[in-house]
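Shown here: the complex without one of its protein chains, the others still in place.
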Amino acid sequence: MTDKTKPITRQKFIEELRRYEKGSISRRHFLEATGLGTAMMVMGGAMPGLMPGRAHAQDLGDRVVLATWPNYHDAANFDRFKDEAGVLTQVNVFGSNEEMLAKLQAGGSGWDVFVPTNYAISTYVEADLIEPLDLSKLSNYDPAAFDQRFADAGTINGTVYAVPKNWGTTGIAFNSNKTGGIVDSWKTFFDGARDQFDGRVMVHDYQLTTIGNALVYFGHSFNSVDPAELADAEKLLIDVKPHLFAISSDYQPSMRNGDAWLTMCWTGDGKQMNSDMPEIGFALGREGGEIWSDYYAIPKSAPHREAAYALVNYLLAPEVNAREALAHGYPVADARTNALLPEALLKDPILYPAAELLSPLEFGAAVTLTDPNRAELMARFKSA
Amino acid sequence: MRLYAVTVYAFLYLPIAIIALFSFSAGRSASSMDGFTTAWYARALSNPFVMESLWTSLRVALLSAILATVSGTMAALALTGMKGRLRALFDGLVMIAVMIPGVVIGIAALIALMTVFGAVNPWIELILGRQLSMGLGSLIGLHGMFTMSLVVLIVRGRMETFDRAQIEASNDLGADPFGTFRQVTLPQIAPAILAGFLLAFTFSFDDFIMAFFVAGSETTLPIYIFSSIRRGVTPEINAIGTMVMVASLILLMIAQILLRPDKSRAEG
Partner (left out) sequence: MAMTQSRARALLLAPAGLWYVTLLVFPLAVVLIFSFGERNPIGGYAPGFTLEQYANLPSRFAAFRNTLTLAPLGTLAALIIAYPLAYYLALRVSPRWKTTLLILVIVPFWTSILIRSYAWIYLLGGNGIPALLEALGIDSIRLINTPFAVLVGIVYGYLPLMVFPIYVALDKLDKSLLDAASDLGTPPWRSFVQITLPLSMPGVLTGSMLVFILLTGEFLIPAILGGGKVFFVGNALVDLFLQSRNWAFGSAVAVALIVIMLIVVALYARAIRRFGASRDDVGIM
């Protein structure tokens, strides 16, 4: 890199970040001031394969469809991808891996890239729905740079089917003005729902996390498919249901406007709400819960395969990935990206909880997603 | 009585007023009013996904409404004065199509088409090098199937109330069947056909649930709005809603003016 694009000092960066977080400067100004924006352009110039020119863009087509989770990208990155590669990204948002699997299984999804979570990938491979990745088209993917804990689920029997996007946890977001302090256990979460937080608690519209955390309440495994343990969870959930505010994975609006006080929450959502409203905090359940990693994968049915590879490759570029992380607040397992992120973010307890808090967490298992009894339990809970 | 009517109108228009009001909010959240701006309108109009989904919705609505109006009118003409088993069968199909919930029709079409596609795609890929999938075709087909039934009901209702003696007179005077249709029947049923077309268009333009299942990778405006609400609503969505509302209001006024010379028949 030349001097002109040399990153600004760490101190200056953090100052700019503060200003950006406070909303006193625009995202564009922030990116310009910190050099994250120009770094991207330089990367484009230095690596022609990364940023196809106009002639090359013809081969990619003019569009790509991305199926992902809510609040999970920096929209400005897609604008840049459009400018640089000539490909317009259409973003479809989903609420659960089950929903994505259902849509893909039903065929004709039209997706080019989607974002499965660690435990879902083997099921997609089994069902013959995703293709092995051609790593020669993903020059920005450097396996050595990734923390293996959050990257290995993408490789099945030695074949790479998916490359890592982010990782995170499933914890509890609470509005401390209303809850009167930190809520950091599933016991308080579910007991409080029937007591002091009556009518103010939200659970996900997703069996994996809702049933999983109800299991953790009893000290069972997050991944249990044991009928007796599931029966405990069902009893708890059905008992709690009349006291819930809602069963929904879109909890940000209700938390922000104060209708809900407490919700199951993914890392980045917690970070986003906390940045805008400091009274909303995020904590992990002391009893345990889920730790997860998300991946980019390409469905076999992808209509715009070349554009799909270009988009994944683009999003894996450390500069782009860093902008993504600044926007969504999920931790990244890529050391190259982390090198570009401000210290404050890398030390944030929401993104990086203390080791002793992480240790009781479990990764979801493939069977946890596909177990028909869990699916049916969730359906009974919802229609109860 | 008048007070009551005013109250009901307030009930009908309060949410719409809220939508319109928040579309001018300068804040990012669509649930409070901070400042005044028209920027969201500019943003919505320059958002390629909004414009593209709007375009998809318009194309689907227009094509499905045209197909539904043509084949529905043809069927209504045939059914008028017809008796016997075929008539009963068709009446039954029309009723079933109108009666079965959109969610069931959408799901049924999805699993049926997917089963067929799964079976024939290997062959089609071998011969044509491409595959059948859900998309504009299935969307237009399903919307058209449903709205065609509405057209049949409306046009047939009109056919059965007008004076059939005129058709017989025309035939007696030696006009060929097509001439009779063009000069006698068509002018009589034109308002009903237009009403059917407008209804078909509106239904398709507004439908979410059928499209949700059979649209494949296509995004219609309601699907876009649904998935945007999930991403957290900005006043941009309200701006889109307000614009669609004003546009349909204008459309409705135009239709009303077109129908005015024959108001008594236009009420279908």
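To keep things simple, chains are lettered A and B as they appear, and every chain counts its residues starting from 1.
The working rule: contacts are C-beta pairs under 8 Å (C-beta built on N, C-alpha and C of every residue); 3 or more make two chains touch, one makes a residue touch a chain.
Since we're looking at a predicted model, the values are computed, not measured.
Engineer: For the chain that's not shown, point to the residue among B:Ala44, B:Ala61 or B:Leu77 touching it.
Structural biologist: Here the residue in touch with the unshown chain is B:Leu77.
Engineer: In the whole complex, not just what's shown, which of A:Lys103, A:Lys165 or A:Lys271 touches the removed chain?
Structural biologist: Of these options, the touching residue for the absent chain is A:Lys103.
Engineer: Of the residues B:Val60, B:Leu110, B:Met134 or B:Ala215, I need the one that contacts the missing chain.
Structural biologist: Once the missing chain is taken into account, the touching residue is B:Leu110.
Engineer: In the full complex, which bits of chain A touch the chain not displayed? Write them out.
Structural biologist: Counting only chain A, the missing chain is touched by 96, 98-99, 101-103, 105-106, 123, 126-127, 199, 205, 207, 241, 244-248, 254, 257-259, 370, 372, 375-376, 378-380, 382-384.
Engineer: Over the whole complex, note the residues of chain B touching the chain we left out.
Structural biologist: Contacting residues on chain B, toward the hidden partner: 1-2, 4-5, 8-9, 11-16, 18-19, 22, 30-32, 70-72, 74-75, 77-79, 82, 86, 90, 93, 95-105, 107-113, 115, 141-142, 144-145, 148, 150, 152-154, 156-157, 160-161, 177, 199, 202, 206, 208-209, 213, 221-222, 225-226, 229, 233, 237-238, 240-241, 244-245, 248-249, 252, 256, 263, 267-268.
One rule holds in what follows: only the chains that are shown with their structure count from here on.
Engineer: Looking at the complex, which residues from chain A come into contact with chain B?
Structural biologist: Answer in residue numbers: 65, 70-71, 88, 90-93, 95, 106-111, 250, 252-253, 256-257, 301, 303.
Engineer: Hey, which residues of chain B end up touching chain A in the complex?
Structural biologist: 29, 31, 48-49, 110-111, 114, 117-118, 131, 133-135, 216-219, 227, 229-233
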